[in-house]
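Excluded from the complex is one protein chain; the other protein chains are retained at their positions.
Presenting chain A:
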Amino acid sequence: MTAAVGMRRPATAGTSARWARTALRTLLIVVVCLVVVFPIYWMAVAAVQPTASTLRYPPSLVPTSFDLSGFRDVFANLPILRWLSNSAVLAVVTTVITVVLSVLGGYVLSALYWPGKALFGLLLLVTQMMPEAVVIIPVFQLYNDLHLVQSLIALAFLHAAFVLPVGVWILRSAMDGVPAEVREAALIDGCGHVSVLRRIVLPLTVPAVIAVGIVAFFASWGEYLFAVTMISDSDKYPASVGLATLIGQLDTPVQQLLAGGLVYALPPVVLFVLVQRHIVAGLTAGAVKG
């Protein structure tokens, strides 16, 4: 975690002042990292200790006794596997819809010229800014009328509607990086736009497509407001709703609750660690380029 700061120039006069500044900067960076990591560490500490050693004050900053039964109990006492698989269905469907539509949206905004494009961009921007709560009442009514409440697939469609704009921006920004000449050459060679997109633009923007997939997966995996409103059948609970029902209940031991939280957080974190190298640039590109 320690980030040592490398000197850029050979030491000259004023070395000790520069050394002091470097040390201070390193210290501050370590503090920031601790602030970021500590809450997660603290959750893990409570999850690997018996509840009896956790419930005392003052707490010990390192685990004093190890006991992994919390993880076992979570799987034994709670339908957490079912919740996780519901979440997986939800997140995968959301991801597929979002990626497919974002690719189309990114391409029409980046590569094509058509009257109405600005309005289309505006529609996406407004959608992106819209709080879910603004539409929750009419959407619930709509789903209720169409008998779509309790359906994970229908919920996934809703999730996708709210991540789609972000996906389109990320891909548009990535596709802007594909030189127009490359596309035009292919068009002159007789390719249609669809095959230009499929054979030329998409292969060049794979990291951004993965970034969109990750964003959609995370958004759906973590979403709570729509899920808790639409799904009241406990067999259909995604993990977010299932775990949230435990929060108010006093009979779930802290150890189990936090172990459940860790198990739930694990898939996105692992996914992120696996692809992080490739997507961080794609994620941030959209924010800084006009």
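Of note:
Assume contacts are C-beta pairs under 8 Å (C-beta built on N, C-alpha and C of every residue); 3 or more make two chains touch, one makes a residue touch a chain; residues count from 1.
Throughout what follows, contacts and distances are computed from a predicted model.
Chosen from "Anti-sigma regulatory factor", "YCII-related domain-containing protein", "Sugar ABC transporter permease" or "Quinoprotein dehydrogenase-associated SoxYZ-like carrier", the protein name that UniProt gives for the omitted chain reads "Sugar ABC transporter permease". Check A:Val48, A:Val201 or A:Val215 against the missing chain and you find that the one touching it is A:Val215.
Panel shows chain A; residues 1-6, 8, 25, 28-29, 32-33, 35-37, 39-40, 42-43, 46, 54-59, 61, 101, 104-105, 107-109, 112-118, 120-142, 157-166, 168-170, 172-173, 180, 192-194, 211, 215, 218-225, 229, 239-240, 243-244, 247, 254, 257-258, 260-262, 264-265, 268-269, 271-273, 276, 280, 283-290 of it touch the chain omitted from the view.
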